[in-house]
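Structure first, then comments.
Note that this complex is displayed minus one protein chain, with the remaining chains in position.
Chain IDs A, B and C follow the sequence of writing; residue 1 opens each chain.
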């Protein structure tokens, strides 16, 4: 019997203990609008001549995250994807967000190579091909940066009895961080996966990843994909033996 | 008649326009637990031998913020203070927060020189003397980092017709940032006051303050106290002339 | 110039004043799962031999509501529809709701004549044909009874500057009432349309409609479709003259 067996993942500044059945991996906004040429981020970074470079940076989490997702599937850890996108009529875009997008040269809802920017059911609002959800995995569409804002995420987590969140995705300093902060206020134990997150500029990613090291009481703990996969694999080995 | 006259505050990367009557200054957690010797922050930073230095850093916003607060009072901009504190029975401290505080050597609710750490109605949970609220100003007690979590803040703002928030306080990377992110999801236009915020280490403060410069569509705009006071004073001058 | 002209709708116990541009009609759950043979409600009422009768009762609002919706369209009052439905994987069905549905003989997610009960994208979760939304009207999918729970409704209303809600739909005692209560806590001014709501048994509908008459300070005011359409038509007449 291995039910309710606690796992330990090596992390900084202290280890993260969790039960697979009460843990979920959040894969935040790994969608074409942020991680593909022609998406929302590419469009506004291109105004500074940095579109390609930015997309390249935001694709870096794909490889390690693929391994983490695979590992979660094997260990029966829930995988939940979020997608930032808006209604086609833009009814859920507040004026602060719309105005900002216009000023940076990538109006939400305008047409781009991947469809309308940050709009539902366009190519831009699909999870990148490498990380496609499989049957049984949840996708949460969110109009805000924080994945808990105006969504059913908290309800889904409570219904499943999830108390521990492993957080990944883009961008480290925005949707990832906003979601992590709210998750902690709501009482979830959090583990951030450093190499499964990214932001531009890179310095911003690095600064946010320093926060758990400096103030884990506020920001939770942090590790990388390798350590997390290793913790999961120890389970799987045990299960196969069991 | 000067009612409904829009003001403009010089900011980066673009200016912030606002009406005094629909704007509020948020003064976040400028309380003894973060800004005084013997408070919560002092206690856990002292474990690394950095308590005094940390408190000194977090007191830096007091002087510029005093001027901003005074200016807001004259211009009839609402001033709203938040205080992070918990019930004496700690019923509103989630386990992730309690465990973290224990591990960093400053258990929430334990006794310190300024009373029980991060507990309501103790000396630690009072706004620092230099910034004491005056009659007619609101204080919002919050159990979380984000000032919107489990509080009446949003309701108070809506009732007053507030649509624009000027954000200050400590710490830049935690309660200030979490509040700013949620404020933006809820549609508030935001202006961060760089020299009226602080965090330890300083690099973390600096990194967060770079975010509006890099991505204003996500994080709003930023300025300093001088620019904001100047914008307010222009109103006051006009009003006196009027 | 008729912009910002306030309208008055005769109501009990006092009249309802509103501006068309800051008012929305909420059409709650007028979907086949409640208003058509073979839907969720029909299935569980049929256990008591009352399925047909119940559906007949819940269809009574369709005729008056059609007139109200048409009137709102002409007067440029926003029309917002809610639909109660769940993810195909039922991840957003809490155990209290699932267990209840099983016990009353109509498990959420089980197959019925109109598709899986209370599940998204089935015939049961479509608005009844007579009230089909037109382009530009919003639909809010909700997992709960209250339309504000885990949805973007509040955000959409704020973004449009909506402060006044005209509330209709089914069932009077459940989703309509739960939504009305939350709307009032959030500060919206409310007008309930008695003949545009329904519940089974009828006595329950009647009792809820007595509440505004007894305690308008808590439940807002109430009227019928004729009075509301009349108020709207006065606008339209003025506009045509204008």
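Assume contacts are C-beta pairs under 8 Å (C-beta built on N, C-alpha and C of every residue); 3 or more make two chains touch, one makes a residue touch a chain.
As the structure is a prediction and not an experimental result, all values here were calculated from the model.
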Residue of A:131, A:159 or A:211 touching the missing chain in the full complex: A:159
Given C:64, C:144 or C:169, the one touching the chain that is not displayed: C:144
Contact with the hidden chain (one of C:76, C:103 or C:132): C:103
Absent-chain interface as seen on chain A, which is shown: 155, 158-159, 186-187
Missing-partner contacts on chain C, residue numbers: 14, 44, 94-97, 100-101, 103-104, 106, 143-146, 149-150, 173-174, 177-178, 181-182, 184-190, 200-201, 203-204, 207-208, 210-211, 214-220
Touching residues on chain B - with respect to the absent chain: 87, 89, 91-95, 136, 138, 143-144, 149-152, 154-156, 158-160
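We adopt the following convention: only the chains that are shown with their structure count from here on.
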Middle chain, criterion being Cα centroid separation: A
Proportion of interface numbers common to chain B and chain C (over half same, under half different): same
Whole-Å gap between the CA centroids of chain A and chain B: 27
Whole-Å gap separating chain A and chain C, where each centre is the average of the chain's CA atoms: 35
Between chain C and chain B, distance of the C-alpha-averaged centres to the nearest whole Å: 40
For chain A, residues contacting two or more additional chains: 94-95, 143-144, 149-150
